[in-house]
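For reference, the structure discussed in these notes is given below.
Just one protein chain is left out here, and the rest sit where they should.
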Amino acid sequence: MAGATQFPIPHRPSAGRRATAESPVAKFLLIGITLVFFSLFLLLPLLVVFQEAFSKGLGVFVKAFQDPYTQDAIRLTLLVAAITVPLNTIFGLAAAWSLTRFRFSGRAFIITLIDLPLWVSPVIGGLIYVLVFGSKGWFGSWLTDHNIRIIFAVPGIVLATVFVTFPFVARGLIPLMQAQGINEEEAALTLGANGWQIFWRVTVPKIKWGLLYGVILCNARAMGEFGAVSVVSGHIRGKTNTMPLHIEILYNEYHFAAAFAVASLLALLALVTLFLKTYSEWRAAEQLKQL
Amino acid sequence: MRRRSVLPGFGITLGYTLVYLTLIVLIPFSALMVRTSSGGWEHFWSTITAPRVAASYWVSFGISFLAALVNGFFGFIGAWVLVRYRFPGRRILDAMVDLPFALPTAVAGIALTALYAPNDWIGEFLKPMGIKVAFTRLGIFVALTFIGMPFVVRTVQPVIQGLSDDVEEAAACLGANRWQTFRRVVFPALLPSILTGITLAYGRAVGEFGSVVFIAGNLPFKTEITPLLIISKLEQYDYSGAAALGFVMLVVSFFVLLASNGLQAWDNKRKGIS
Partner (left out) sequence: MSIRIHHVTKRYARFPALDDVSVEIETGELLALLGPSGSGKTTLLRVIAGLEFPESQGSVLFQERDVTQLSAYKRKAGFVFQAYALFAHMNVFENIAFALRVLPRRKRPPEATIRARVVELLAAVQLEGLEKRLPTQLSGGQRQRVAFARALAIEPEVLLLDEPFGALDAKVRKDLRRWLKDFHKRIRLTTIFVTHDQDEAFEVADRVVIIDKGVIQQSGTPEEVRKNPANEFVREFLDL
């Protein structure tokens, strides 16, 4: 998505005045269409995941998680997220700070660059690293000679995941910090605070909800990324399978209940993400209103 | 680049940002550019125009367009309903609109397949009517519609929210009934954002992989998407072929970006903002 996200104003239907309201029939129809369309497309897939996960009973559900390969997949997913999210958070903070607190030419270019992963297919996100580090890539032979594996190994997965998720924290922070202005930081400067103190004591409290918002999205995407990771992973069971890839393997081998069991975990994560996202979005907007 | 503020930290933050971007984005993308041209023009051209590849363009770019249009229609209605009306479950629905955004694509992929496969849920319901969804282009259409849903709704919602009541009341006082007010006053004000939402949904759908590959069935010439072809070329170690296709997708993404910015500029011009 080009441009920066705007934190939405808390949703409130405008008070319907009778003079400018639609007829009750029209309203009923529109609400009906919306409910049907959206529940068809949103609710049903969600329900399917949980229904299929438990379709063979609780026993099979639990067994799916006792499979060592599944446990490896979960561990790898957590590991990748644990590396990716902090790295991208630091990037997001650094980028937001440099872009919103200073003026310089080239800002627009950098902002476009930050939005890039959201515009390109995730498969491209994997492709580019294969082209650099793959066995026929730029560094391919050098890596083979030194016995370092990036593609078809964890580092490659981390790289691809970093690529597709690095915009999120930055995009959560940039519009927020832009709107908040630098007055408070400048005031702190005149009172003798140094860079770190200004950052921790003045900026961070102001941006904490925007930061949380970005981190939540970054994490959700990092744990759930499929396309980019699929390209670089090699799908080696127990070694380079993240949860989404493992789901694919289980599914292709017709272990449907197991596949959906693992999927249900990610679906649950998605619901938690939605909840936290809505909450932090709301808090951030409230904070902005007090400006 | 000279900083124009006295706050500290410019050097280190900008430095880190630039290094990060160079390593993660610029260098790998230049590899893509180099690889695309390294095979020579002939090879590039024959790769991107091969029949199977061309068929995938229809699927990836064509069906995405249809899905984006459908999302434009229902997304607009949804945004209107969510902003203007009160009904039970509104808040939950509002939060759920972002589900396609938060749900991992593989999970969406298998869920949609299960939903529309011939023997389950909806697929079962449609079978007697002779409608097959899973493993057909219709299935791809369904998946891409799912994926694009939040884009129109979220782009249009704030604009509807920002409409001031008095303009609609003015139209009423001038004798316009509700439909006329909508058609002549409200809709033109919302059109740019609807188009922007459609553009964004299209951009996302074109590159989508995880949600689609399961329900598509991946039959060559019928239900193969372009990203899948990129992967299969990589598996065959045809790096320059994969890069060529990647380049094509980049070009499409670039045009989508241009369109989106153009719409923004047009909207600003209409509003008299310079």
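Order of writing sets the labels: A and B. Residues in every chain begin at 1.
The rule is short, and it goes like this: a contact is a pair of C-beta atoms (placed from the backbone, for glycine too) under 8 Å apart; a residue touches a chain by one contact, two chains touch by 3 or more.
On a predicted model such as this, the values are computed, not experimentally measured, just so you know.
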> Touching the left-out chain: which of B:51, B:88 or B:175?
Replying inline: B:175
>> To test your reading of the contact rule: which positions on subunit B touch the chain that is missing from view?
In response: 164, 166-167, 169-177, 180, 184-185, 188-189, 270-272
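Please note the rule applied: only the chains that are shown with their structure count from here on.
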>> Using Cα averages as centroids, what's the distance between subunit A and subunit B in whole Å?
In response: 16
>> For a test of understanding, state which residues of subunit A touch subunit B in their complex under the given definition.
In response: 1-3, 6, 8-9, 11, 13-14, 16-17, 19-23, 26-27, 30-31, 33-35, 37-38, 41-46, 48-49, 52, 90-91, 93-95, 97-99, 101-106, 110, 113-114, 116-117, 119-124, 127-132, 134-138, 159, 162-163, 166, 182, 185-186, 189, 194-195, 198-199, 217, 220, 223-227, 230-231, 243-245, 247-248, 251, 256, 259-260, 263, 266-267, 270-271, 273-275, 277-278
> For the complex, which residues does subunit B have touching subunit A?
Replying inline: 1-10, 12-14, 16-18, 20-21, 24-29, 31-32, 35, 74, 77-78, 80-87, 89-91, 93-100, 102-112, 114-115, 120-122, 145-146, 149, 151, 154, 157-158, 161, 165, 168-169, 172, 178, 181, 200, 203, 206-210, 214, 227, 230-231, 234, 237, 239, 242-243, 246, 249-250, 253, 256-257, 260-261, 264
